[in-house]
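Report on the structure given below.
The complex appears here without one of its protein chains, the remainder shown in place.
Letters A and B mark the chains in the order given here, with residues in each chain numbered from 1 onward.
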């Protein structure tokens, strides 16, 4: 069901293989063969689908998918003939199956004659550098790295093995760990917004730090990460950052922080391991977000947040208080006091 | 009054021609000749201007414009000698006149020797491809298409006749209809933000859909549109999307949806025909916005919105309730209970 101009299945799998790969349990015939994945409303007899959100139960009931990852509690509503892959993590199981059907293609190594690479740059084995890429002096690029078209890498930058840098990115003053995935139009390492207010107006403060990006980090298109002012800006291993996010100078993200699109994190703020930020969240400078904290979309944070807490609203309050305030205000206004 | 380094009038028009072109009615001498358009405060005797916003009535009264599109109700306040073009749609009439005075220039066809075009790409007649553009394998480009400098088109992309793609864009996994206008630095078709939470951390979910863009769509600079996860991301005919907007995977926009700058639309949300979103609006994933709905700037939508409704606030409520809540809260706080 995929568009073969853009994707190609690596081949068929038996139901029993899919179950073994994903840890799902099956009651149906394990020898049935499937050729790919598809969403519930588009899947056919040879496709595997998934149900992970109660909003799509009707689509599940009506689906023509040959097989489906599903929680036990919905199994009874499956259409006749659908082979059920029972799991309490259907989206995760689907991800594993989809990765197997459509594995990332191996990198076609080669350096475009239209790339411009400084003589002192070191490029590892198996790299692919596309047309128009500009690589500065003393840049170090590891093995099996892809540098997309028209991307610009500044002097001295280090890029670890297996990184995938999309088109039209700029990177300077930065050290990237292994397997970092940058989508497109990402700008890393520019000056932070550092001005000293004085009687003579705003004076520029030299930005003398770097951006340090860990391993297995993924960053979305259009996102900007400023370099440190003196300390470094640090993105921990396994962080996942969506599109159009702003990360100010000296920000430190712990391990596995998840940041949705259009969030803004002001300078010198620290975010603990595993914290999650909803879309368009804004966090002031110089605050600390505890490990595992969850911040709602459009939250406005101006103070420290304890570990594991869930906050919402602007200014941010604990989620329970936020919902209570929303209800109280609706009730107050409902009195039609105006 | 335009800067001739950047714009050039196609020639003069008589007042009667302007009236005929725009449907405005005139009382003045139809043979008067005008050479262009200009804003109220800069227009001279040979310029046509417009009044469409009550905030600019004073500028209208003081204007030296030779002619002006204006609603009947303001006609009495016109300065002496100004030829009035009476219409109930003055901004629309102005747009038609301005298009006539300053028509889009015909595309100067030609392929830059610094463009890099794959051998299997098909480029239609009359296209212009600027320096540094990189066109992938099996790309299909229609007739009279402009690809701006340093823009990157991924393998298999289809671009319809008459599209105008600005500089520094990236497009992959996408099908564009006719006459799509992309400004600059737009990123279309990258992976959606798809991770399955699991006990082993965030696992990447292959993004196997496309971006389908209809006809006569306009998209602003810096906007990002992720490709579908399995379903497609769909932008309907006639949609107008401003700068720095985020559109997540599987989002479906109906016909003629208007989205102001910096809005964010999370994954799998559907927006009905003719809906309008104010700036910095945020919409959660998996919700439905009805046709013709109007969402205020900075709204935060977490639930379905009925067709034709007007909502504001975060969390969003009907606009009437939003204003009532704003007043009630001001009144409550005015009691100085603190």
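As a working rule, contacts are C-beta pairs under 8 Å (C-beta built on N, C-alpha and C of every residue); 3 or more make two chains touch, one makes a residue touch a chain.
Because the structure is a prediction, the values reported are computed rather than measured.
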{"item": "Residue touching the undisplayed chain, where the options are A:39, A:90 or A:132", "value": "A:132"}
{"item": "Absent-chain contact - pick from A:150, A:237 or A:252", "value": "A:150"}
{"item": "Candidate in contact with the missing chain, chosen from B:14, B:143, B:184 or B:286", "value": "B:184"}
{"item": "Sole residue of A:4, A:31 or A:198 that reaches the chain not shown, by the stated touch rule", "value": "A:198"}
{"item": "Interface with the undisplayed chain - residues on subunit B", "value": "2-3, 5-7, 37-39, 41-42, 53, 55, 89, 91-92, 94-96, 98-99, 101-102, 112, 114, 130-132, 148-150, 166-168, 183-185, 218, 220-222, 238, 240, 242-244, 256, 258, 260-262, 279-280, 297-298, 314, 326, 329-330, 332-333, 335-338"}
{"item": "Residues of subunit A in contact with the chain not shown", "value": "116, 132, 134, 138, 150, 152, 155-156, 168, 170, 172-173, 185, 187, 190-191, 193-199, 201-206, 208, 210, 222, 224, 226, 229-231, 244, 246, 248, 262, 264, 266, 280, 282, 284, 286, 298, 300, 302, 314-315, 317, 321, 324-325, 327-329, 331-332"}
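Everything that follows uses one rule, which is that only the chains that are shown with their structure count from here on.
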{"item": "Centroid spacing, where centroids are CA-atom means, of subunit A and subunit B in whole angstrom", "value": "27"}
